[in-house]
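As you look at this complex, bear in mind that one protein chain is not there, while each of the others sits in place.
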Amino acid sequence: MRSEAVILAAAFGYLALLFLIAAWGDRRASQGRSVIGSPTVYALSIAVYCTAWTFYGSVGRATTQGASFLLIYLGPTLAMLSAPFILRKMVRIAAAQRLTSIADFISARYGKSGALGALVALIALIGITPYIALQLKAITLSHAVLVSYPAAVDWRLAEEPFWADKSFWVALVLAVFIILFGTRHLDASERHEGMVAAIAFESLVKLVAFLAVGLFTLFVLFRGPADLFAQAGASPALRGAFDLAAVEGGALGWSGLLLLAFLAFLTLPRQFQVLVVENVDERHLRRASWLFPLYLLAINLLVIPIALAGMLLLEGSDPDSFVLTLPLSAGLEGLPLLVFIGGLSAATGMVIVETIALSTMLSNQLVMPWLLRASRLHAAHRGELRGWLLGIRRVAILLILLLGYLYHALLGDAYSLVTIGLVSFAAAAQFAPALLLGLYWRGANRTGAIVGLLLGFAVWVYTLLLPGFAQSGWLPLSFVEAGPWGLDWLRPYALFGLEGWDRYSHALFWSLGLNLAALVGLSLFTPQSRLEQTQAALFTEALHRDAMPAGVWQGETSRGELRRLLSRYLGAKVATRVLESGDDTQPAPPVLIARTERALAGALGSASARVLINSVVRGEALDLEAVLSILDTTSQTLEVNRRLEQKSQELARIGQELRAANERLRELDRLKDEFVAMVSHELRTPLTSIRAFAEILRDGQDLPEAKREQFLEVVVHESQRLSRLIEEILDLARLESGRLTLTPRRLDLAMLARHGLAAVERLQAERGVSLEVAIEADPAWVVGDPDRLEQVIINLLDNAGKFADDEHPRVRLSLCRHKDHYRLAVEDNGPGIAEDERERVFEKFHQIQRQQHGERRPRPKGSGLGLPISRGIVAHLGGRLWVESAPTLGGASLVMELPEAPNES
Amino acid sequence: MPKVLVVDDEPNIVLSLEFLMQQAGFEVTTAEDGESALARVAEAGPDLILLDISLPDLSGFEVLERLRQTPRGATLPIIMLTAHGREVEREKGLALGADDYITKPFSTQALVEKVKALLDEAR
Partner (left out) sequence: MPRTTKPSRRRERLLALLLLALVLFSPPLVMIADRPLGGGLSALPLYLLLAWALVIGLAAWLLEGGPREEDQG
């Protein structure tokens, strides 16, 4: 089953299947029924992040570096969690400006700078080549393991001619394959839908294959996780395998690696391709933000069991191949083949996307600008250049893969899989300062970006790439150990004497540090060109504007000239689509020029597109000031509008408050009039009797003694009533002005209640009111003014007597403890007080209002000031007074609550 | 002997008015709310009414209004008594057909004279 033929058939069959899926995806896309318009497919396509490095290398890294392999996936998890802040912005900008690669993106941000684009493309090419080599190595290695097992793999690369080297043929086959489905179109704005569909499929294949090995290991080779971990725990060699101490660089190395993975995830060309360029709908980011991390979790879940099993069962064999050798060692046939296909899919997925991304960069940022500058080309080829462009792409793809092969063939053996991957990560991370800072800081400029990138790249070469060469024997090892020319402070792994760091944190610190310092420093002290200012504004403000202008052209050209330009580079079909039909001799409106530029940018990169448009548009090419002022004015207007809105809302609110206050004042005024009228009425009533009888007594000298005494008694009684009334009015005035003087002391409320009862007893008996008493708390110590409180109690009793039932009036006084308060309640068996009336009985003049509303119930005698005064007094003593339904007698119950007095001490 | 009906809810005021009217030589009946005042008018047939405005059930104005609608009460001399000193109430009372209007506290002498004058007029 493991014959060469079967393996080859499986591999090619798999590639053919991929091709079919891609072709199907492309056809569906051209029919307008996209298969990738789903957030799940988008998330799966992002999983191109998991390469052969994940598939084989995670286990290898787990055996030597413990849990740190997880960092490579925790970093991207953080990056995806930050998608609403970072990726969404990138996606929106790329869509608005038709940016097709990270080189294009960075170049566009810094004023569509051709130099910067070329620099990014070059760094990407150099930095990523080892990574592609790694995939080739993985395919070749897994193939070799599969064929020669159980014999050890025999590596004699250097001695073999290249045509005998399988990697060479793998590279070639892949190149053809990628050319076949990566360069079928030119206009990159038509995304590679077929490719994305194929990549999503590949992500499923590698996940399934890896999980299959993991489950096989756990449940076939061992009797479940408990068994495996028990055996591993028993082995002294494995006990410390997953300690933090196993991680290179310890806690510092840990953080460094987390940062590296976070940055690389955003800056690796293939990740940029699938995350940003191939994104068809910004909203897909939301699902992908958690689905992709979930994928990562799933594919890493069983890494440790496999690593442990490999270390237990296959001591001494290559940990990078455990995934394959574990099922092989059990004598299986089918599973190893599935694993091989899984690894193949992980590797091809990466190579396909990476190569397409790199070839786009190479052709758009390096070759095309150079060709466009060579005027020779303009003269010689007035015809269609479309073929040229496609040719360049195809050659680029071939070149990239051959470069990968060369790297692999010449020095690929020195490093394990993960090590090569990390070196590439560190190279890609150099784009992060220019990319991320450029998204948020308008001031970042081209000079800073270029110098920063150059410095970062140089340090990367020195601290990571050259030591790699040294380990492959290209350079003397002393270069690493003693420093060049024996200069100790120049040792690549301990630059300037920074020792004790792991090499990645070390390299990251120096390269990113210098990169960032140069970017910030130079940006602060060198000027920005006007185009840069425009682009910086467009990039940093991307999320605040819905329709982002891609550029405003002020110059003049005709539709015909634009059409010639477009058909020359993109073909007549595209030209018709972009420009539609119209009179070719007419001047083209600025919108049309902008559209042409975007179409060109999609295929050639923004820098080249600008050069081309400049070549046909006469006069003032770009009115940068206008764009800037439009942007600024818009944001200023928005701000002004927002403030106006705020102010008017505030005004409306204040107006309402004023109206309410005015209403309240009017109400108070009305109440004051009522009060005065009522006071006058209440004062006049006793006064009337007094005056009448006084006059009667004065005029009638011959009155019988009995009458005389009766009338004098009335005069005295009414005078008393008058003075009581005046007293009440004064109390109320004092209460309201806060000048009521109370002399609080500790007193027994029960005693006071009994006093009050005694005081009203006679009067109530006259009225026929039966008084009931239930004093449960005795004594009930509170703090209060005894005279005032007695006044309140008498008032409550008096009140209750008036409101009690006419036929059989009953009043009940109860005193009980409630938490740390005492409650004195006076109930009656009258009609009670309606819910909405209950607060109003505490308003002074309440009676007057009742009367005015024409109620038929006999008006109780009294000034109507008793309850408001009582409430005021109780409140002054820290208590409360309210009305509720009487629980025993069914009428109203007035409840007075006072806090318990503190213990005497 | 002319009959006077005294309507007020303050017992002491009723007491003083009753005494004053008796002293002046009239027969006196009393009522302490609006409904009983209307009933007294029907049963006792007074020649003059001293009517307080603030009564517990009906206001004095209502009593006045209803009396004026009955054949017996249409021409009956009625003096309104009030503890409210407001001009509007006086106008309202006169507009509703009160013959005179006295503010509390009142001069006993003036009150008696007014009653006598009105009774003479009516006769």
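The chains carry the letters A and B, assigned in the order they are written, with residues numbered from 1 in each.
As a convention for this text, contacts are C-beta pairs under 8 Å (C-beta built on N, C-alpha and C of every residue); 3 or more make two chains touch, one makes a residue touch a chain.
Model, not experiment: these values are computed from the prediction.
Considering the whole complex, the hidden chain is in touch with A. The hidden chain makes contact, of the residues A:Leu297, A:Val591, A:Leu712 or A:Leu742, with A:Leu297.
The hidden chain makes contact, of the residues A:Phe55, A:Phe177, A:Phe242 or A:Phe431, with A:Phe242. When you scan A:Val6, A:Leu20, A:Leu180 or A:Ala230 for touch with the missing chain, the hit is A:Ala230. Annotation: of A:Ser38, A:Thr64 or A:Ser255, A:Ser255 touches the absent chain (contact as defined above). Listed by residue number, the positions of subunit A touching the unshown chain are 66-67, 70-71, 74, 77-78, 81-82, 84-85, 229-230, 232-234, 238-244, 251-252, 254-255, 258, 282-283, 286-287, 289-291, 293-294, 297, 300-301, 304.
By definition in this document, only the chains that are shown with their structure count from here on.
Centre-to-centre separation of subunit A and subunit B, using mean CA positions: 84 Å. Contact residues of subunit B toward subunit A in the complex are 9-10, 12-13, 15-17, 19-20, 23, 33, 54, 56-57, 59, 83-86, 104-109. Those residues of subunit A lying in contact with subunit B across their complex are 677, 680-682, 684-685, 687-693, 695-696, 699-700, 707, 711, 714, 717-718, 851, 854, 856, 858-859.
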